[in-house]
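What follows is an incomplete set of chains from the complex, kept in their original frame.
Labels run A and B following the written order; every chain starts at residue 1.
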Amino acid sequence: MMSLTLEIVEKLSSAAKAKAKEIGVPMNIAVVDEGANLKAFHRMDNAWLGSIDISIKKAKTARFFDMNSGEIGKLSQPGQPLYNIEHSNGGLITFPGGVVLKDESGTIIGAIGVSGGTVDQDHEVATAGAEALKSY
Amino acid sequence: MMSLTLEIVEKLSSAAKAKAKEIGVPMNIAVVDEGANLKAFHRMDNAWLGSIDISIKKAKTARFFDMNSGEIGKLSQPGQPLYNIEHSNGGLITFPGGVVLKDESGTIIGAIGVSGGTVDQDHEVATAGAEALKSY
């Protein structure tokens, strides 16, 4: 299994930052490893303060359940199977912006969480970070 | 960028208190600075005890995302993009009563949070506090 070195994580973060600059939205960007433990975090200038915690929680949420954070959000709505799962694990964030990181064999080796814009923008920037992993 | 001195914050709080007296509802009034750290808090006589924490969380929530707390609440409803965002940052309050504080150039330099009445009353009192900033 591929391991998320800091060198690789910095490149994923840079790819995410480049996308954030391209769309003109300052973002908070967090990456967690296989153990769901924080590996790197960057807050771009003028990004929301409240998104520090949210970006980290999105990354952890995605790795906790090995699916993008927004997928869990569909299941945590009132009346749905995972209603209020957000109360677990010291707080989850289940809307889009958390994306799993997969190595070339498809094994999940971590996750990236992005917060600072609309959930579509957050997901777009997180995906740009995750895509950058493919070049390794 | 203008800095929120205690002298200015006291005047914003007084303006909010004056509005609260005018409408006859005792309020909890909190002000946070640029870094979302508490600068001043006042609980008017007979104001709800549970609103101590709510007023502080409303102020922090507004500064965390640079928008009035009620705007976030519209987006955090079931089925909406930010559902259950309240689980982040040690607890958010996303109904009205948290209002951003802007200096003359439009830069957000903090926020005021008010709790003790209906959300409309809370927002009215917070706005009165925020408006007082314009005289500086």
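In the analysis below, a residue touches a chain if its C-beta (ideal position, glycine included) is under 8 Å from a C-beta of that chain, and two chains touch if they have at least 3 such contacts.
What you see is a predicted model; the values in this text were computed from it and never measured.
Shown chains number 2; the total number of identical copies in the complete complex of this file is 4.
Assume only the chains that are shown with their structure count from here on.
Annotation, chain A versus chain B: rotation angle of 90 degrees from the Cα superposition, expressed as a multiple of 5.
Between chain A and chain B the centroid-to-centroid distance comes to 30 Å (mean Cα coordinates, whole Å).
Considering their complex, residues 48-51, 53-54, 57, 73, 76-78, 84, 86-87, 91-96, 118-119 of chain A touch chain B. Residue ranges on chain B touching chain A, taken from their complex, read 35-36, 60-61, 63-66, 78-79, 81-85, 87-90, 92.
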